[in-house]
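I have placed the structure first, in the form of structure tokens, so that the comments after it can refer back to it.
The complex appears here without one of its protein chains, the remainder shown in place.
All chains are identified by letter, namely A, B and C, in their written order; residue positions are counted from 1 within each chain.
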Amino acid sequence: MAVETAWVGRLVSREHKREDTVISVGKATIGGPHLTVIAGPCAVESREQVLNAARLVKAAGATILRGGAFKPRTSPYSFQGLGKEGLAYLAEAGQKTGLPVVSEVIEAGDVPLVSQYVDILQIGSRNMQNYALLRRVGKSSRPVLLKRGLAATMEEWLLAAEYIMDAGNPAIILCERGIRTYETATRNTLDLGAVPVVKALSHLPIIVDPSHATGNSAYVLPLAKAALGAGADGLMVEVHPCPRQALCDGDQSLSPEEFKELMDQVRRLSGALGRGVVKP
Amino acid sequence: MAVETAWVGRLVSREHKREDTVISVGKATIGGPHLTVIAGPCAVESREQVLNAARLVKAAGATILRGGAFKPRTSPYSFQGLGKEGLAYLAEAGQKTGLPVVSEVIEAGDVPLVSQYVDILQIGSRNMQNYALLRRVGKSSRPVLLKRGLAATMEEWLLAAEYIMDAGNPAIILCERGIRTYETATRNTLDLGAVPVVKALSHLPIIVDPSHATGNSAYVLPLAKAALGAGADGLMVEVHPCPRQALCDGDQSLSPEEFKELMDQVRRLSGALGRGVVKP
Amino acid sequence: MAVETAWVGRLVSREHKREDTVISVGKATIGGPHLTVIAGPCAVESREQVLNAARLVKAAGATILRGGAFKPRTSPYSFQGLGKEGLAYLAEAGQKTGLPVVSEVIEAGDVPLVSQYVDILQIGSRNMQNYALLRRVGKSSRPVLLKRGLAATMEEWLLAAEYIMDAGNPAIILCERGIRTYETATRNTLDLGAVPVVKALSHLPIIVDPSHATGNSAYVLPLAKAALGAGADGLMVEVHPCPRQALCDGDQSLSPEEFKELMDQVRRLSGALGRGVVKP
Partner (left out) sequence: MAVETAWVGRLVSREHKREDTVISVGKATIGGPHLTVIAGPCAVESREQVLNAARLVKAAGATILRGGAFKPRTSPYSFQGLGKEGLAYLAEAGQKTGLPVVSEVIEAGDVPLVSQYVDILQIGSRNMQNYALLRRVGKSSRPVLLKRGLAATMEEWLLAAEYIMDAGNPAIILCERGIRTYETATRNTLDLGAVPVVKALSHLPIIVDPSHATGNSAYVLPLAKAALGAGADGLMVEVHPCPRQALCDGDQSLSPEEFKELMDQVRRLSGALGRGVVKP
């Protein structure tokens, strides 16, 4: 069946640009023939923790380091992140390991601050339709990683990317991270159908976050492989030097050994899928 | 069965405050024995349009005037509202009719501006978990109307209110406006179960918006009556002097005649429910 | 906005028959100007229990007695109902109180047996698309109460009714009982938007079951009133002489006192809604 394209935005659509968008950040590329793996802790907890995490994910083959400094949390009484201090630790860990870093920005006014420390600006699920924030990162020179909203349709998600691109920033990485459904056996329902649909409708790269989707480290490896099978351009996974001590999302964080195993399997799979893995 | 309360926030919970919160704005009160009806156009389109709307909803018995000036829209190419100019028209219409006004604020930085013009600050569905914005209105002296997120659980919604109250503002009006489900016969699925659940868990007033929930003016009246049956403290409905010419959401806007009929039926019902309607 | 009708079935549609279908069973009528209340225990547990239940719901004003004899249960190890014995107890209770009775049939082959004992055949949510069963009750002379499937669209539900009507039985009562969504504060999400939509699209009567929708007796009364506000033709509520001892769904069953209170409020509301309540 022919793919329906009438509903998409303009600038993000395949009609506007036939060839795939490839985004380069340091030595990493997202969207080309090679797979990218973004890894690191949910939250930056300390200088030592994020440095350890950076070293171990680099050693296993990750190409980009992640870590949250500003954490949007459902309850005002939950740990909200280390803020500017966390950004500094993350940037230092990136420099010492040679990995570009990505971290979330949750407020338009914080874009200049966060941009000083990170290579990629992340827009989280809760902010996918925070249009003031979208327009602000649309004026930044940093690439933007745009997570799908918890209950956003693919159309709404692509139109959120359209806001960023319409504001002037064409370097957008889409990230599927699970949607809200009635099922409770996993935290969210990873919608891998979004990968081929987005690829059909848009030229933007798309990666998958199996950690937030499942909320359970036991399911991260199979869903990471599933994401690559579906055609994703890469993965974003949570890795913690010691998941049991994590201040945030420990249940879904991979241990160093689990992440090493994931990277081994990703490499094995990438050949069969006709894609290499970016060398860190 | 006893109602489960373990999961709620602190300040917004019935444990923290047993008696119902009642919020007064001008002559209107929300949350007490009387029902409140907020009405007006989806978007302020012109000085004349909002003034006409204000006069007709006042004449029919509405107690608060609504009108959008900053419109969060899924597509960057849709009408985004008149902004500051729209706020001025809305404020003028409120003054001329003696009705307090409510309008949405979509960015933390806009709170001072919007507060100059409106009596109640509205947080829309897309921003229910925009914590920077919640904290900012939490520092305002204006009451806040907090719409439920499109796919927010009641717990997440109450915790969003907790952010506002924790920041210092106890005057919060919750507004159920439909949640996203698989059903497409109505735009969203109005979750009236939220009314008794919120009443059991929290002391905050709750009103219902049947216009956004259904997306179809033909269903607004029955669902408005349903909302009152469920125990809601009031309604928020879209009314346009000429729905067919509306720039936004015309399909769900009541005509002047339909709104008059709705107010007549609300008054008739309020007696049987043991509640009066606030006199405008 | 005009109501969209292109998608509906033939025989069940307003196009096929403009005037409302009214169904008479004993002294009860469903779908006319008067409201009907079906009440009784989730499951028939004993001769004494259902007789007590029948007497108390009759005394409070219910017009039809409900009670499950064949219970479809998620686990094969849960109580599955008393079967034929339960039907006999139910029929006896109906005869002694003069109330027509309704009970669920879960298998096409059981239709003749169940029809010997009951006045109305109920099709449960899990069987809404059990077409063999729909066709079989479509050949029965008994009215059919067709519950909406847990995740059925209104269109699918009306088309299930179309199966019954196409097989020859025009006496169908639709029953909204909550749909499955992401929200867990209530067992299901009662979709009262279905009431005006179904009324617009079909001539069939529609009632609402707030007991299964919420799974919590504390929320039954407000949602019962909401259902009537939405325009429902009646209610179906679970009442148990002693909810704490119920073998099934005790949490959502009303006590005798709670049911009496519900009937009092229903009567008060019915006047304001321009509808009387059928005299038992």
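As a convention for this text, contacts are C-beta pairs under 8 Å (C-beta built on N, C-alpha and C of every residue); 3 or more make two chains touch, one makes a residue touch a chain.
Since the structure is predicted, the reported quantities are computational estimates derived from the model, not experimental observations.
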From C:127, C:169, C:253 or C:270, residue that would touch the chain that is not displayed: C:127
Residue among A:15, A:92, A:155 or A:261 that touches the chain left out of view: A:155
Residue among A:227, A:247 or A:277 touching the omitted chain: A:227
Residue of C:34, C:58 or C:180 in touch with the missing chain, whole complex considered: C:180
Subunit C residues that touch the omitted chain in the full complex: 9-10, 72-77, 106-109, 126-127, 129-132, 150-151, 155-156, 159, 162-163, 166, 180
Where the missing chain touches subunit B, by residue: 151, 180-182, 184
Missing-chain contacts mapped onto subunit A: 1-3, 151, 153-155, 179, 181-186, 189-197, 200, 213-214, 216-219, 222-231, 251-252, 268-269, 271-273
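Note that only the chains that are shown with their structure count from here on.
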Chain centre separation in whole Å, for subunit C relative to subunit B (CA means): 33
Averaged-CA centre spacing for the pair subunit C and subunit A, given as whole angstrom: 48
Centroid distance [mean C-alpha coordinates] between subunit B and subunit A, Å: 35
Interface hub residues of subunit B, defined as touching at least two other chains: 151, 155
